[in-house]
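Here is the structure we will look at, set down as structure tokens.
One chain of protein is taken out of this complex; the other chains stay put.
Our next item is chain A:
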Amino acid sequence: MAVIAIERMGLLSVVCVSLFFSSTFAVDRGNFKTCDQSAFCKRQRALKPGQSPYRALLETLELSDSRLTLQLINDNNKVHLLLELYRLQGNMTRVKINELKPLRPRFEVPDVLIAEPPTEPLSVLSKDDNGVVLSLGAKNQRLIVSARPFRLDIMQGPEVLLSLNSRGLLAFEHLRLHKDTQAQPDGAEVKESVDGDQQQDEGEKDEDGESDKEEDGLWEETFKSHTDTKPNGPTSISLDFSLPGVEHVYGIPEHADDLKLKTTDGGDPYRLYNLDVFQYELYNPMALYGSIPVMLAHNTQRTMGIFWLNAAETWVDISSNTAGKTVFGKMLDFVQGSSEKPQTDVRWISESGIIDVFIMLGPKPSDVFSQYASLTGTQSFPPLASLGYHQCRWNYNDQEDVKSVDQGFDQHDIPYDFIWLDIEHADGKRYFTWDPHKFPQPKEMLQGLMDKRRKMVAIVDPHIRVDSGYKIHNEITSKDFYVKNKDGRNYEGWCWPGNSGYPDFTKPEMRAWWSSMFAYDQYEGSMENLFTWNDMNEPSVFNGPEVTMHKDALHGKWEHRDIHNIYGLYVQMATAEGQTQRSGGVERPFVLTRAFFAGSQRFGAVWTGDNAAEWGHLKISIPMCLSLGLVGVSFCGADVGGFFKNPSTELLVRWYQTGAYQPFFRAHAHLDTTRREPWLFGPENTALIREVIRQRYALLPYWYQLLYQAHKTGMPVMRPLWVDYPKDTATFTIDDEFLIGSDLLVHPVTEEGSRGVTAYLPGAGEVWYDVHTFQKHNGAQNLYIPVTLSSIPVFQRGGSIIPRKDRVRRSSACMENDPYTLYVALSPKKFAEGELYIDDGHSLNYDTKKEFIHRSLTFANNALTSSNLCPDCNFLTSSWIEKVLILGASKPSKVLLKMDGKETPVDFEFDTSMSVLTLRKPGMNAGADWTLLLQ
């Protein structure tokens, strides 16, 4: 939560009160910087495309087996840069640019890459005075280094896939001495701004360039009442990328915007700077809680990715030569044979650090996902229960309240797995403690939940109350683990508890200590069914600049400026590690985070922060989670119902229906909202919500298998349609419907009073089955679907097999041993395939001991066969196959089960109207080899 209850925060400074009072139900934009108010962004953006002053010094080229280095020189100021090029395994290229001899080391982001990426040999194909041509291995792919001006082009055959610095926007503000102490190094001309570095045309490059220095915010910058001291002066970097033939780019979350990124001409660039934005606005490029500097570029031929590994404040400009054109204009170009090829140009600007870019060359969407996964890891494999329904509220008041909500679910026969406690549960917002009046017996409460096979999440935020009576604070102080301010004293800021310190999570020792705090003997009142929620980890500092930490605060030798966007990742990393450790490395952790960075997918789930009970926020939850999924974070969700304000009953029902088909499914509400447990809106609405939560639980085997797949391969769970239909341009901008895996297509109803939706069913020659009625529809059409309040348009792809557990119980754990029903949806060619994944649902034994079942299910030639995808795996299940539904089938004369060399007949029923064949109780164990023959 970002909002503060003033009444309960008597401590809060006047600054904060005015900060939050000034906003009604819209973000107060004045609290957050525009590019113009961010000195480096303004400087960099003032630089326009043109001739680059950078030149490659080919004589400095050095080529080892897998690494090429080369110096670049800026002809304006003679500063030398070092370019490093790597060819990485899996069709990727890494480009690093740093100063050759920086005054001090520049920050390079650690802990994001899971390992030093394995390289492949680079070879020089040709070299002359103009440049070098390198081979990128197979498929006729080459990397061309042009010397004057410096640029890089990645080619395949005659086609340019991507160019760097083709617009001359490479700009590297080298480290320098402040004017007071400045010496002229090596007689080189020292220029202070990007403009000075590059733009000749002004013709007014006075020798010291000091005239506008302070105004430019080079050595100091003030925003509102906050001054950033910038002891290192200007350090920003920028580079442009051109993508010929590309009209669609995606990614760079987190923004409350459409899936397809827009051009930023005439507005602000997309901003990546983790911020606690109070009541965020929709459809704009403002920064939000998390940042993943990864962009995907897609056309019918190829999907590529750009991963800009930099944790400082970053802005991304996008322009396109077709953006302004109407369809008619494009047609005219085509008819007239216009030579102009569509092209998207992208420019990245960061405040500090180095240029470290990974170019993922695809070519298929799935290739890009696995390429990115090979760099930063995959989605953590969550405990099965965390895919169930989560009931949260700020706040469940006390143990009694928790108990009665828990009973409410049973009384109304609604399943749920987790109940959540927000900040009020802790004693005076001292995390790792319990309010002695409201939660005097946490273990008793947790045991009560455990008896129902349910779980709890309690919040642990990274701001620590400065209080000499608080163990956590005292230990952090004595170990000197707090972030420091610019003067070297402990940094303090205001957050929920009042005056707070911020542990320096960039320190491995600090993280190790934090992890140890989750041990059962340290975290009093905790049990194995207690999990964690990290909120406010941007970090949120109520009285800081832009509600976050001062950039000149210090993390050891690095400034907060350098590491800002990765702080939240570290918090979740240390928390998840603590949960793993408390079980001796046996159990999977579950940690939800609000702030995130590239790599955060390895540590748990992400939600889209403090949204509002408005239809627009329901709608935006789809592109927001789709964007996250494209860049690795599959376990995404939005607060069901909307955090701020009270949803109408219709909105709440629609939100449940949407949330039930998104990966992380949690209802949450602000302290000031009225209660909204699912049964408080009359029996009819209770029934609607119950129904959709039950649909979620029935599909848990499918969700679980998809999370396993995401964990193994990096494939997103919730996907835009174009991921599976990359050649169908009609899918490229769709973000009001989505796929779950490849096999379920969901078009949630997100309009008030809707009587129908139009869903696009992709795939020429394919069919889709309505999962509720089993009615068959052809692919490659826009299908109008009339809806009522009970409708949730969901379709299963013809050609797929989805396992379900149709016996929905009160929690996922209760369903552990229940039998499966297989939903076999036949393609027009009477074919279907799917998978079934089973393990214990909570431990790491699937990984450490290969204790799981992974089976391939195939329907072909009138036979459904289960075969083992992991023969050396070892897991026993008591689940069995109770039913098989074959959609689009014809009536057989006989059905036989072939198993263990025996054939036994199986009862069946055939529904002629919908062509559904139901096999009654074949009864085989879910882990066995078997074949069902239709004759």
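Here, a residue touches a chain if its C-beta (ideal position, glycine included) is under 8 Å from a C-beta of that chain, and two chains touch if they have at least 3 such contacts; residues count from 1.
Keep in mind that, in the parts below, contacts and distances are computed from a predicted model.
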*One chain isn't displayed here; going by UniProt, is it "PRELI/MSF1 domain-containing protein", "Hydroxymethylglutaryl-CoA lyase, mitochondrial", "IBH1-like N-terminal domain-containing protein" or "Glucosidase 2 subunit beta"?*
"Glucosidase 2 subunit beta"
*Quick one: say which of A:Asp806, A:Glu833, A:Glu851 or A:Asp911 touches the chain that got left out.*
A:Asp806
*By the contact definition given up top, give the residues of chain A that touch the hidden chain.*
3, 5-7, 397, 400-401, 413, 437, 451-453, 671-675, 694, 806-810, 813-815, 817-819, 878, 880, 882-883, 920-921, 923-925
